[in-house]
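Notes to accompany the following structure.
Shown here: the complex without one of its protein chains, the others still in place.
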Amino acid sequence: MKPRSVGLHAVSLLAMLFLYGPIIVLVLYSFNAAHLSMTWRGATLKWYAALWHDEALLAATANSLFIALVSTIGATGLGGLLALGMEQMPHRRQQVLEGSLVLPLVIPEVMMGVALMLLFVTVHVPLGLTTVILGHIVFNIPLVTIMIRTRLRKLDPMLREAAADLGADSWQVFRYVTLPLLRPAIWGAVLVAFTVSLDDFLVTFFTAGPGATTLPLKVYSMIKSGVTPEINALSALLLVVSMMGVAAALSLQRREV
Amino acid sequence: MAIFSTSPLLASGQSVSSIAPTIDIRAIVRNHGSVAAVDHVSFQVQRGEFFSILGPSGAGKTSVLRIVAGFEDPDAGDVLIDGRSMLGVPPNRRPVNLVFQSYALFPHLNVFENVAFGLKMRRVPAALIDEQVRQALTMVKLVGKEGRKPAQLSGGEQQRVALARALVNKPAVVLLDEPLAALDQQLRQAMQVELKSIQEQAGLTCVCVTHHQEEAMMMSDRIAVMHQGRMWQVGTPREVYENPRTLFVSRFLGVSNELPGRVSEAAEGAALFQPADDLVPGFPVRSGPEPSAGCPATWSLRPEQLRMSRERPASGDTVLPGVIEKILFAGSETKYLVRIARETLWEARTTGNVQPPYASGDPVFLHWALGDGRVFFE
Partner (left out) sequence: MPSDDVAHTIPAAQDSCRSCWLAAPGLLWMILFFLVPLLLVLAISFASRGTYGGIVWEFTWANYLDLLHPLYGKILAQSLWYATLTTAICFLLGFPLAYVIARSPARWQPVLLLLVMLPFWTNFLVRTYAWMILLRHDGLVNHLLLALGLITKPLELLYTPTAVVIGLAYGYLPFMVLPLYVAVERLDPVLVEAAWDLYASRWAVLTRVVVPLTMPGIVGGCILVFIPSIGSFITPDLLGGARSMMIGNLIQHEYLVVRDWPLGSAVSFVLMGIVMAAVVLYYRQASPGDGPLEGR
């Protein structure tokens, strides 16, 4: 297969370049001293510094972190309990639920956004931070549940039997066997939910009211009003933060106990 | 309090009469759908006894073990441990501990924590846990490996941890589910000896489930042969091997040289066996418990009772002529497949170096002492 594998490797390299080229360019140009040109005028950190003095941006960051924190706690709690509860259900019902939980993850986000907006408007709930958090919990529950279920299903049922055989009651089985074995999956789910919430644009776009501007909403409005070096710096920061979050989440997910 | 609750042996051992069996299984039935996985099984195990349930896959032996452990409930019958009925008692309140076939060691806990698990669940004081775990680990020769995680142990070591984790609780009964099945051949033989010596040293009462007849015979005080949900015979390894009650038991415990036919002229403790193949001459046999003449029957003989020679022996042995068809050299002994009838091959064995060696196609005489072999009626 040697000759063809040269071609294969070339295309693969191209694909990798396609994936990372734009990101690298973006990060690189966030250090470019030139104001609006692609020409390189030397490295600077001034665009990053400028971010620090943008009050609106800092407020949006605070909002984003708050929303991500609360919705992650909510979704991890609700989704984790859902996963544990599903485990005890008849097999058939588990399958149906599992299928339904995929739905929120595949339907277009635009649609989830408008549907939530319609609900809040219909029942006269003013759009604001609360509505955004409610919405974020909705798309994070299935993520958390599926991640924890994946781990639960990989657990050897014999371990729980062994614990019971050694005198553990059902609470002790959960406390000393199931929970410790689930811990990496739970932390993984927390990190993923936090990252997804932090990055979400569309659901937030439709459910946020005045005073609930998040970082992605702010970035969007900045982009819409024209390309500036500050956006480059902000974007580079966001990229690095979410990549670190995900790398941590994945290493937790994969870690063997 | 805590000390006693972890040591049912100490708590009840001296006061209860030694005649009472530790385990008393009374006609338990367990149905899986329309099939009876366990069909009116009864047996008793005495204190300090090593009792094996031997049978092929699907015989229902694991179900029996799981019923004793409390993971399954019998549809009928009763399980008594130390004279107390265990029906409705959950696994965590039964004075038995199971060594799982897959070991089921907790992957997040190290060796010490795995072994200490049962004591910790019963809230035994830490100092006592420390001492008892150390004792158990000494017994299974794992001192120095307390801090290892199960994934860092070899298969044999994992097996020892599983054993220690069960016996540290001083259960009334240790249940062993195919304890050596996951080990390779050599380790398995070494562990058979070791397991048996640990059991004797600690005075453990064991119920072991296995499909490996040699393992069962070497380790057990008594064996129960199980097949299709029923127990066919219970006895010492020698009894079961030498006096199998059914053809199945005979076949399952070792090689059985068989000949179909019928018994004729049953009279006064002796009878004549007439093989179905009329080229094979009839021969005298010891009569069975019911010498029902004319019934279809199968005659069976262990290979080690069979002797082979080139010349017709002069002794009073029963003799059948045959032809060597295949020679299988197995190191310490050599096996010969000898055709004695159109449809029948028997296995004979020689040990050491036979001179001159036999060759395929050699005509030989197979003979055995009068009275050896058994007749099984269908």
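By written order: A and B. Residues from 1 in each chain.
Here is the rule we use: a contact is a pair of C-beta atoms (placed from the backbone, for glycine too) under 8 Å apart; a residue touches a chain by one contact, two chains touch by 3 or more.
Since this is a predicted model, take the numbers as computed values, not measurements.
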Of A:33, A:86 or A:152, which sits in contact with the chain we cannot see? A:86
Specify the residue from the set A:50, A:152 or A:238 that touches the hidden chain. A:238
Sites on chain A contacted by the missing partner chain, in the whole complex: 1, 3-5, 7-9, 11-12, 14-16, 18-23, 25-26, 29, 37-38, 78-79, 81-82, 84-90, 97-112, 114-119, 122, 134-135, 137-138, 141-143, 145-147, 150, 157, 160-161, 164, 170, 192, 195, 199, 201-202, 206, 216, 219-220, 223, 227, 231-232, 235, 238-239, 242-243, 245-247, 250, 254
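By our rule, only the chains that are shown with their structure count from here on.
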Rounded to the nearest Å, the gap between Cα centres of chain A and chain B is 56
Residue numbers on chain A that touch chain B, as the complex places them: 156, 158-159, 161-169, 172, 176-177, 180-181, 256-257
Okay, in this complex, where on chain B does chain A touch? 69-71, 90-93, 96-98, 100, 102, 104-108, 117-118, 120-122, 151, 165, 169
